[in-house]
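All protein chains of the complex are present and in place, except for one that has been dropped.
== chain A ==
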Amino acid sequence: MPTVVVMDVSLSMTRPVCLDGSEEFQRKNLAVHGLNMLFEHMASNYRLEFTALMAFSSLWELLVPFTRDYNALQEALSTLEDYDKTCVESALQGVSNVVQQEWGSACPCQVVLVTDGSLGIGKGSLRHSLQTLKHRGDDKKFPLPFPFPTKMFIMCVANAEELQTTDAMDNLEELLFLSGGDGQILTVDGPLCMKSVQAMFGLIDVAYSPFHAVLHCGNLSSDVQVFPRPEAVVVDDEVDPIPRTVNTDVDDVGGGATEELEEEPSASQAAGKSPNICVLLHGSLRVEGMVALVELGLEWYGMLHSQADSKKKSNMMMSLFEPGPDPLPWLGKITHLGPISEAAENPYGEDDSKSPFPVTPQVKRSYAQNVTVWIKASGLQTDVQKILRNARKLPDKTQTFYKELNRLRKAALAFGFWELLKGVADLLERECTMLPDSAHPDAAFQLSHAAQQLKRASAGDPQYAGFDHNIVPIPTDFSS
C-alpha cells in the first residue's frame, strides 16, 4: 500500500540537540537522517512501494508526489526549509486529499507522521483540534478517520520522558485512535542522537519487508515474493471471526488450474539461470490464455494469471478472492471442482469448444424468467393488451394467446385478484361479439371458451382455480 511521509518543518524542529561531540544537530537533522534510512531500506527491500513526501507547518505542501524514485525523495529531504508553527489537522486534511486524488478511497494507505511532539499552540494546534472535535459542522469535519483504510505511524523525534511533561502523548494517542487504531506511536529510546533515532525508524522496517512465500504446483515449487503484501482479512460473520492470513504456502489447484503459499524465513536467491516454475507457469498461462487457481489458506482462494502492460513487459499477477468457499458463484464451490479426467467425456470438448462453466443456479433470477409484476398500472395494462392483441389474431396466435392468458391467470390467482379475471373474461366476450364476418370460426370458439374458464376460476371453484392448472385451447375441427 502506498505511503505518505508527512514531515513537520515547524520551527520547533530546529531545536538543537545537545550532543557531547563538537557538531550541533537540530531535531530536523535527526528526522531527516531517520527518513533517509527508511528510504534506503525501502529502495532495497520494497522498491515497488509508492511513496509521497509532504512537509507541513501551519500550511502543507506536497514536495514529492507518489513515486518509486527513492533518490528523488532523499533529495527533497535535503532541501527542506523551516517554517512557522505545527498544525497537524491541516496536514492530515492534505494527506486525505492527496491520497484520494491519486488512489481513490478504497486503497489502503500508510501514513508516516514525523514530528517532535510539540504539537502547536492555540488555534490550529492538535490540542485545540481535538477539543473542538464534537462541535463541528459537516463542512469542517476533522479529517480522521480517513475514508481509506489507514495504518498510521507517528514518529516522535523526542523521548518518552520529554513527551510526558506535556499532554502531547495523550493527544497523539487520541489521534491514532481516531485514525482507526491501526498503527503505532514511536518515540526515541534514551538520549536523542543519530543512533537512537535510527533505531526508532528501524522499527517500522517490518511494514516494508518483502512477503516471501512458496508456490507449489504438485511436486514443483518455487520461492516467490508477493507485492503488495497481502494483508490479513477478518471476515466479520460473527461465527468465525478469525483473521484470515495468506498462508505463505500457496497451492496451485489446476487451470481454470491450484497453487499453495508457505512461510520460509529466508528464501535463497536463486540465480536467474536456473529454471523456475513461476516463469514456466507464467509462460504457459499466457500462451494458453488460462488462469490458475491458488489456495491461499483455509477457504481462501485466488488466481494466478499473466498480465502484460503496454510496454510488453509481462508478469504473474495473483488476484485474491474474498475469503469463502465459493468466491465466484459461477464456479460453484471450489472444493467441488474435480479433475476432468474423472468425467465421462471431456467437459471442455476434444477441441476446446465447450466449457463446464459457468455453473448456473437451479432457480433462475426474476429477470430471466418472465415474472409478472403489476405494481405499476402500466405492467397490468401491457399484459391485458398483449392478450387482446393475440385474441384478435386467432386462430393464428392460439398458442401465444393461451400462454399470455395463463400467465395472467396464474398471477391473478396468486394475488387474489379475482376481479381482474372477471374483467378480462368480459373483455374476451366483448371481443367475441366484435369479430368481423371474415374471422375464422375458430376464433369465436376459443374466445368464449377462454372467457368461460376465467370466470370459473374467478369464482374460486377449486377445479378451475388451481395454480398449476392451465387453460388449454378447446379442440375444434374446421379442416373439412
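Keep in mind that, in the parts below, a residue touches a chain if its C-beta (ideal position, glycine included) is under 8 Å from a C-beta of that chain, and two chains touch if they have at least 3 such contacts; residues count from 1.
Please note the rule applied: contacts and distances are computed from a predicted model.
Asks: Which protein name, taken from UniProt, belongs to the chain you can't see among "Endoplasmic reticulum membrane protein complex subunit 7", "Integrator complex subunit 13", "AP complex subunit beta" or "Superoxide dismutase"?
Replies: The missing chain's protein name, per its UniProt entry, is "Integrator complex subunit 13".
Asks: Considering the complete complex, identify which of A:220, A:233 or A:439 is in touch with the unshown chain.
Replies: A:220
Asks: Of the residues A:281, A:296, A:451 or A:471, which one touches the chain left out of the display?
Replies: In the complete complex, the chain left out is touched by residue A:281.
Asks: Which one, A:11, A:72, A:337 or A:444, makes contact with the chain that was left out?
Replies: Considering all chains, including the one not shown, the answer is A:337.
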